[in-house]
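Below: the structure, in structure tokens.
Right after this comes subunit A.
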Amino acid sequence: MTQDLFYSICGIALFGIGLYGLLIPPHILQKILAVNVMGTGVFMVLIATAQSRAPAIDPVPHAMVLTGIVVAVAGTALALSLVCRIYALSDDTEQDAGR
Partner candidate 1 sequence: MNWNSLLPLLIVLSALVPGLIIFCLDESRRTLRTTLNICGALTTLVLIGIMVSGVYQGDLVETRLPLLPDMDIVLHADALSLLFVSLSGLLWLVTTVYAIGYLEDSPNRSRFFGFFSFCVSATLGIALAGNLITFLIFYELLTLTTYPLVVHRGTAKSLRAGRIYLLYTMIGGALLLGGVVWLKSLAGALDFTANGMLADLPHLERGQLQIIFALLIAGLGVKAALVPLHGWLPVAMAAPAPVSALLHAVAVVKAGAFGIVRVVYDVYGIDFARELNVTPVLAAIAAVTIVYGSLRALFQDDLKKRLAYSTVSQVSYIALGTAIAGPVATIGGIVHLVHQGLMKITLFFGAGNLAETLGIHKVSEMDGVGRRMPWTMVAFTLAALGMIGMPPVAGFVSKWYLGVGAMEADAFWVILVLAASSLLNAAYFLPLLFRAWFKPQRGTWPAERRFGAWETHWMLLLPPLITMLVALGVGVFAGGFASPLTWTTLIAAREYGLGALPAVTPGLLQVPLLWAAILAPLLLAAALAFPRLRRRCWYWAPWTALPALAAAVWSSEGQNLLPWLFFGSIVELDSVGRVFLLLAAVLWLTAALYAREYLRDDPQKERFFLFFLLAMGGNFGLILSLDAFGFITFFTLMSLAAYGLVVHTGTREALRAGKTYMQWVIIGEVLLFAGFTWLAYSAGSSEIRALAAAPHNDWIFGLLIAGFGIKAGLLSMHVWLPRAHPVAPIPASAVLSGVMVKAGLLGWLRFMSDGDAAAATAIDWGTVLLWLGLGGAVLAVLAGVVQRNPKTLLAYSTISQMGIIAAGFGAGLLRPELWPLLVPALLVYALHHGLAKGALFFSVGLTAQLAAPQRRWLWVAVALPALALAGLPFTSGALAKVALKTAVADLAVLTAVLPVTAIGTALLMIRFMDLLRQGVAEQKAPGAVGGFLLLPFMMLLLPLAGAAFLLPEAQVFLPALTVPSTLWTAVWPAAVGVAVYLVCRALLQKTAPLPAGDIIVPVEAALLYWRRWWRRPARPAPALGGYRQLQQQFARLATAGADRSDGPSLPLQVYWSNPGLVFIVVLFALLAVTFS
Partner candidate 2 sequence: MSGLSLPALLPWLVGLPLLAAAASFAGQRWVAGRWLNAVGAAAQLALAVLVLWLLAAGDSGLGQRYTLGGWGAPLGIDLYIDGFAGLMIAITAALGFVLSLYSCSYFTEPDQAARFWPLWWLLMVALNAVFLAADAFNIYVTLEILGLAAVALVALQGGRPALQAALRYLLVGLLGSLCYLLGVALLYRAYGTLDLAQLGQLVHAAPLSWAALGLITVGLLLKTALLPLHFWLPPAHANAPAPVSAALSALVVKASFYLLARFWLETLSAATTAQGLQVLGVLGAAAVLVGSIQAIRAQRLKLIVAYSTVAQLGYLFLLFPLFGRPSDTAGLGGAVVDAVAYFIIAHACAKAAMFLAAGNIQRAAGHDDISRLHGIARRQPLSLFAFAIAGASLIGLPPSGGFVAKWLLLNAAIDAGQWWWLITVIAGGLLAAVYVFRVLNLAFTDSAEQPPAAEAQPVLPRLLPLGAFALAIITVLLGFNALWVLEVLDIGVPPLQLAADGEAL
């Protein structure tokens, strides 16, 4: 059981958990968080692949992870902004009570 195999398995497990989190729970925020969990899962697999030849680190997966992270951030940001706007529209009736 080499180290990269272990981390790959963990990565895939994370991916599964994220998938479950995305599909089942009804709440929107849980879904967005689940997407990030899946993202980290995939990135872990990538990092594991980069480490497969232990001393020599393969920079390409790393670059892919970096790019992946930025994209994940962008996606999550857009999702959250949408959620806020939906909340704003749906809640405008009892808005005066709040701040």
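For anyone wondering why these and not others, all candidates are chains of the complex that A comes from, given by their letters.
Keep in mind that, in the parts below, a contact is a pair of C-beta atoms (placed from the backbone, for glycine too) under 8 Å apart; a residue touches a chain by one contact, two chains touch by 3 or more; residues count from 1.
Predicted model, so just to flag it, every value in this text is computed and none were measured.
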Selected partner (touches subunit A in the complex), from 1 or 2: 2
Touching residues (chain side subunit A, partner candidate 2) in the complex: 8, 12, 15, 18-19, 22, 28, 31-32, 35, 38-39, 41-42, 45-46, 49, 52, 60-61, 64, 67-68, 71, 74-75, 78-79, 82-83, 85-86, 89-90
